[in-house]
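Data block below; observations after.
A protein chain is absent from this complex, but the other protein chains hold their places.
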Amino acid sequence: MIEQIIVNGILASLIYILMALGFTLIFGIMRIVNFAHGEFYMIGAMVMLMLFGSMGLPYFLAVLLAGLLGGLLGVVAERLLFRPLVGDELAGMIMSLAIGIILQSAILLTFGPAEQSVTRPFSGTWHLFSAAVPWDRTVVAICALLILVIFYLFMKYARLGLAMQAVAQDPETASLVGIEPGTVYASAFGLACLMAGLAGALMAPVYTVGPYMGELPMLKAFVVVILGGLGSLPGAVLGGLLIGLSESVVTTLFSSTIALIVSFVLVLMIVVVRPTGLLGRGAR
Amino acid sequence: MTDVLLKLHDVTRRFGGLTAVAGVSTDINKSEIFGIIGPNGAGKTTLFNVIAGYFPPSSGKVVFDETDISGQSSDRIARRGIGRTFQAVTVFQDHTARENLRRAAMVTRRYNPLVYFSSRNAGDESEVLQKMAQFTGLEPVLDNRAGSLSYGQQKMLGIGMALMGRPRLLLMDEPAAGLHTSEKKEAAQLIRRLRDELGITIVLVEHDMPLVMSVCDRILVLNRGTPLALGNPAQIKADQTVIDAYLGEEYDFA
Partner (left out) sequence: MRNRYLYLILVVLALVPWLLGNRYVFHVATMITIMIPMALSMNLMLKIGQLSIAQPAFMGIGAYGSALLAMRLGVPPVLALLAGALIATAIAVVVGPLFLRIKGVYFVLLTYAFGQIVNLVFQEWTTLFGGNNGLYGIPKFSIFGVRLTQSPHYYALGLLLLALFYALMRRIERSDIGAIFESLNENEMLSRSMGSDALGWRIGSFALSAFIAGVSGGVYAFYIGFLSPETFGFLMSVDLIVVNAIGGVASALGPVVGAILILPLPELLRDAREYQLLIYGVCLVVFLLFFRQGLVVFLQRKRRA
């Protein structure tokens, strides 16, 4: 029983971490709460539906393309819609809201409201102690881990990654040093949406796919990021693990709705007591 | 009835590992003009902010007219009759001087939301407003936009606004900051008039030595957060420890 709870928790955590990292990256660098983040997840899943489900492209290629498309969409959105609003936190938030509902409506109108299934690429389960681990979720987990490692290396060693951190810490000094904030904004937003798209694509075959599927992951990402600290990347990882595991426990003991309520009550408590979350820096 | 209006009991304020102010105790008497000075980083502003309610003291007490006000919020302290002015010009830039003063008068109304529901042109404060406008010399520019007034006039407006609440104690944060020499003399006169004509007790934090020496009855000198000396201007000027503390800074004690 306990092993199952832990396994379920960790499997969920990995996806939450992917979503949360992007969400917190956008806030850390652009001070925008991206209410559309779930929609980029959903778009990744819908693209997966088309490429892998309908057109039969190889699994990993489809996942990659879905992610890239999400990222591209993100870059376009940033350049055209968010860039003019830099600095106005509230307007940025509302703009993300608008983008979210536009994306959701567009998909709704194209594909209809019904949820669809994507054929599972892998089936069967294996056993870790007494816990049953489905193969498809295992593949998702491995891919997620891979993405996280690449993300970590990128942020730590790539010039663009370091530039992002610089802009997040101190945009004025960063521009003095020659870092062009515009490029960083676009890349960060694109990267975040790429990760959301990849997460959506990976999860597409696991459950069902539909225009509304992004709402729940968005809520979870939100909770994770508040817990970990808005703008903190390590916080997103820690928060993801904590929320994934605690949710698994509460869901098994009570219900998933109650788990969600607990998560939100946690959010309330954190914002009131320690808005910067577990690992966040002080608010600017 | 005691003559002491404000008592500081062993006031200490820490920020994390840094002790900004430690062990300040003093009595400030009614109708006194009391100065707080010290070299940079001495903790004057922190002490000022503790009294004004921006931070609670980490330990110690602030007692106003026999009521402990330590840790109360800045607006509550204002309603008790402690006004304050700001170092930088702080007025509502886009409104007329008259509107600025009128808004400041709201604190004198009994604290009842329904009273505020009445129209914006309530006449009850116009008498006080006229008086304060006269006192601060702002009468001619009452209907000008505050942002268009000169720096000195805006500072005056700030003082006028603080006065609209009819405070018994006025905290002044560097009243001479940014003023020309002639304006500083006017400021000194005004401070004396505040005490002489309006009976207000004044506590001021200041860097400008001539002003402090000419206007204050007593002066508290802080150095690195702790009290160094307390006395009248003559005593302070002659105090060697004070002179030593200021070594390396350019001050004309004359």
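Letters A and B mark the chains in the order given here, with residues in each chain numbered from 1 onward.
What we mean here is this: a contact is a pair of C-beta atoms (placed from the backbone, for glycine too) under 8 Å apart; a residue touches a chain by one contact, two chains touch by 3 or more.
All figures in this text were calculated on a predicted structure; none of them were measured in a lab.
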In the full complex, displayed partners of the excluded chain: A, B
Selected residue (touches chain absent from view) among A:I10, A:L68 or A:L97: A:L97
Which residue of B:A22, B:V50 or B:A104 touches the chain not shown here: B:A104
On chain B, residues whose C-beta touches the chain left out of the figure: 52, 73-76, 78-79, 83-84, 86, 90-92, 94, 103-104, 106-107, 111, 113, 116-120, 122, 161-162, 164-165
Positions on chain A contacted by the hidden chain, ascending: 31, 33, 81, 84-85, 89-91, 93-95, 97-102, 104-106, 108-109, 219, 222, 226, 255, 257-258, 260-261, 264-265, 267-268, 271-272, 275, 283
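Assume only the chains that are shown with their structure count from here on.
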Distance from the mean Cα position of chain B to that of chain A, given in whole angstrom: 52
